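Data block below; observations after.
For this view, one protein chain was removed and the others were kept in their places.
For chain A:
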Amino acid sequence: MATPGGPRPGNAPPNYNPNALANNMQNLQINQQQSSNVGGTAHRPPNTSPFGQQPPPFTGSRPGPIPPGVFARGPMPPSNPAQTTLPPNMVPTRPTGPPPGSRPPPFASRPPPPGALPSPITGTAAPPNSGAGPRPGPFSFSPLTSGPSAPPQMSSHGQVSNGPPAFGPGMAQSGPRFPPAMGGMPRPSGGPPQSPPVLSSGPSSQPLQVRPSFGSPPAGVSSSIGQLAPPFSTPSQAPPFSAPSPAPPFSASPQNMPPPPGSSPFSPPVPGVLHSSGSPFGMQTWPPQQQQQQQVAPPPLIPGAMQKQQMFGMPPGQPPLPNQSMSLGQTGQSKIDPNQIPRLSTSSSVILHETRHDNQANPPPPATSEYIVKDTGNCSPRYIRCTINQIPCTVDLLSTSAMQLALLVQPLALPHPSEEPIQVVDFGESGPVRCSRCKGYINPFMKFIDQGRRFICNFCGFTDETPRDYHCNLGPDGRRRDADERPELCRGTVEFIASKEYMVREPMPAVFFFLIDVSMNAIQTGATAAACSAISQVISDLPEGPRTMVGIATFDSTIHFYNLKRALQQPLMLIVPDVQDVYTPLESDVIVQLAECRQHLEILLESIPTMFQNNRIADSAFGAAVKAAFLAMKNTGGKLLVFQSVLPSTGIGSLSAREADGRSNISAGEKEAHKLLQPVDKTLKTMAIEFAEYQVCVDLFITTQTYVDIASLSVVPKTTGGQVYYYYPFSALSDAAKLYNDLRWNVMRPQGFEAVMRVRCSQGIQVQEYSGNFCKRIPTDVDLPAIDCDKTIMVSLKHDDKLQEGSECAFQCALLYTTVYGQRRIRVSTLSLPCTNMLSNLFRSADLDTQFACILKQAANEIPSGPLAQVRDQATNACINILYSYRKFCATVSSSGQLILPEALKLLPLYTLALLKSNGLRTDGRIDDRSFWMNYVSPLPTPLVIPLVYPRMIAIHELDEKELELDDSIIPTSIPLSSEHISDDGIYLLENGQDCLIYVGASVQQNVLQQLFGISSVEEISNQFILEQYDNQLSKKLNAIVNEIRRQRCSYLRLKLCKKGDSSGMMFFSYMVEDKTPSGLSYVEYLIHIHRQIQSKMT
């Protein structure tokens, strides 16, 4: 959790700088009014501490490496200082700051951080207040709070700590302090602290009327900064819980908080809130710790310390936790300061993350941040993330929290280049040591007893004999003496070489079969040529060696195979004309070793577009072609890459344009509209299951300009572990490069074939369901004809028994697969998490990214089965229920006028809102777009979920100016997705991991246009856009940025140039999820909506 906070802050601040600052200012002022009295300082400290706490841990991890650098951003703040918003900056710095401290030192080192932290905090606090205020509010507050103590430092810190922004700030500050407190801090406090920013609706925000009601009061309360901050920070701080100062809803409480760390529930300003909340939690859960922490903390700011400590404590218990509670002002009057609302902030700093500290699970950094993992027992969060980093002991506790318990498993996730590679263990013919009852694989949490002669399985509890060759004596600490030398006993993730018993046949070769649509449309739109060219280029990227086999076929209303056998002078075209009852024309020779057919392939790929140049066949027999190709691959299995351009209109599994012309929108009146999102019949599904059975994985590249019924088509990739690529509307000019890169990544990325996956859990928990792109034939296993580093599987869990508090619950994902080089391996990732009986712990240790990913995936799963409105309601309800639970059981003290958000989940409303406005859930999308969205989401890795709904937007026109400020981070800080932040003379880049829109304002300077795009006026912008690099700094930077984003996302991105006033502009603005749109609420409105819902539930 903390980490998330950390990163966010980092980003946030930057964002704030621009307009945000001003707004913040206002807010702050408002807040100040309200909260200031209470004691801005007080608030600040608390806030800071909480945040600080959280951040530190995380940041620690990231920063480890870069922290300093990150902080460098500090400068930013300075520049902004005036704005006071700086806090954001502050925040960032903090996180980093803390991180370093917290991180490396985790424990020991902390001391230093504290020092640093405090200063930052203070520094930030004071000046920045306003600046930070906006989002960071909380953080900023914290700064504020700390401010007192370290005002001077403030500035410096502020600079230093970028990350924290909203949370970050608070976090950061607290972090620092915590560090000091560290001792107790880190782990100590379970979850309590998190309660963060409260959006105090309080009195109507005077100044910030922007969003009237809620925001205002809080704002008013705290000093400008404080105020702003408060909203956020407060909530997060959970002051509510702290209850101490009931009052408080708003600023008041926060302020109060500081002083009485625990008491200041509301620290109107964030800080206050945080503190309060923190304390409450702390109180409840970790009272002692808190105290300790407090004690520790004291140094920095007493109040703040307290809170911070708690916060830290929390994190330790469960990672990051601080709550981000936003106190929404009272409904009516209160106005929420938009700038104080929790916002996403990402830190560009790299976090160092150790998976376990002191034999306790370390909460993972946010999925969206850049981090480097050191596997110290638990597997890297890249492989398995749990929605909650502490496991509720009972099902009741879980249902009370309204959160879901699920794992997101990405067994082949791409590691960070700086991480240690996964160790490969070879047990020889006997295969890996496993529990004889549950078949769980040996892992660091298997407990060896009886001088090592036996071991107890951490899943089923069975006691096994240690195999003789594997015996080893135990050391004084009860561990095997060789534990540190054996990867399987000290690493969360290892790979075993599979023995014979894991093979039903020889490991399959790497087979790549390309199937290309050559029907009239495909030819005429250039899709065929693009596909051929992409394939031709990709051939050289295929794995080398005799085990790589390739086949190719084209199809229109018939299917054309090619005999690539070397002996032939030319490839021989074999046409399968019967598309109702297909077959493969040859047993062999259609799929040939790559080394044998390179030449033929090249010739063929070159000539296919011309060969079919005059093709007048408009029909496309997709289903039949896929089936035929499958038959050709049946003996081996492999990857089938299909390039499809039109609606399959003939042969097996042909489809009709269910959606009248492929464009009609779904109006509310169409009750059965969702049926269009279901496959039209079972034909393709049945086929797909057969494919999966024979280990054939289908990837579908849809290069079309019309409706193709993705809902039906996608069943095939989905069931076979493949994925859908969608190029709509396809442009031969601008999409060819993406097609190539997508294809290239598809074949080059780390991947495995003929895989089977199973997740095992400790007694008391069991797997309820798997969801993702795979085929499931038996309930316990997941069959994956192919799996790659980009595929994630959601595993929802359920209790079947009570867990023991204080014990740990382990999850193990075992993936048996064949590498592209034909080695059979078992990748085993084990994650062991503590169990808890404390609700507050759950909230503190909630993993927002993961939780949201689950909500999103579930929503996607449900879209086809019910009316859209229902799905939308469910999403909102999920959010409300969680917040309500938190409000009811963990923040009881706070006034009903406050919207209190757990720090860890403070962005949940924002994400939920964004989800409602996403392609999948909006009410006006094309059917195909929605179907694609559903499909895209299904295997989507956690780190890409957030950007999908809440894309990253950066300003490009300012690149030059920022040049000096940015050193190590190529990508500038992002801007909130609100049209307020879009100016007419700016150019903005927005990316969601899939598409990349570059919006050019109407009055952009000509020279900028010239530099970036080589055009002289906005009017020259055309639909088809290729980013070129010109010989100037600006252009180079833009290219560098785009490339960096591509690298991060492992996606080439579809670039599109948008301008105001046409459909492209509309599209761009449709991503401004915080705006009010005809079909959706603005962010503030949505918060109010949620707040009301919670209120009504409370009564």
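The rule is short, and it goes like this: contacts are C-beta pairs under 8 Å (C-beta built on N, C-alpha and C of every residue); 3 or more make two chains touch, one makes a residue touch a chain; residues count from 1.
One rule holds for everything that comes next: contacts and distances are computed from a predicted model.
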item: Omitted chain (choose from "Protein transport protein SEC23", "Hemoglobin beta embryonic-2", "Protein YIF1" or "AP-3 complex subunit delta") - UniProt protein name; value: "Protein transport protein SEC23"
item: Contacting the left-out chain in the complete assembly, out of A:D581, A:E769, A:E805 or A:D1062; value: A:D581
item: Which of A:S436, A:S540 or A:Q570 contacts the chain that the document leaves out; value: A:Q570
item: Residue among A:Q360, A:T493, A:N521 or A:N615 touching the omitted chain; value: A:N615
item: Residues from chain A at the interface with the omitted partner, ascending; value: 557-558, 561-562, 567-579, 581, 583, 585-589, 604, 607, 610-611, 615-617
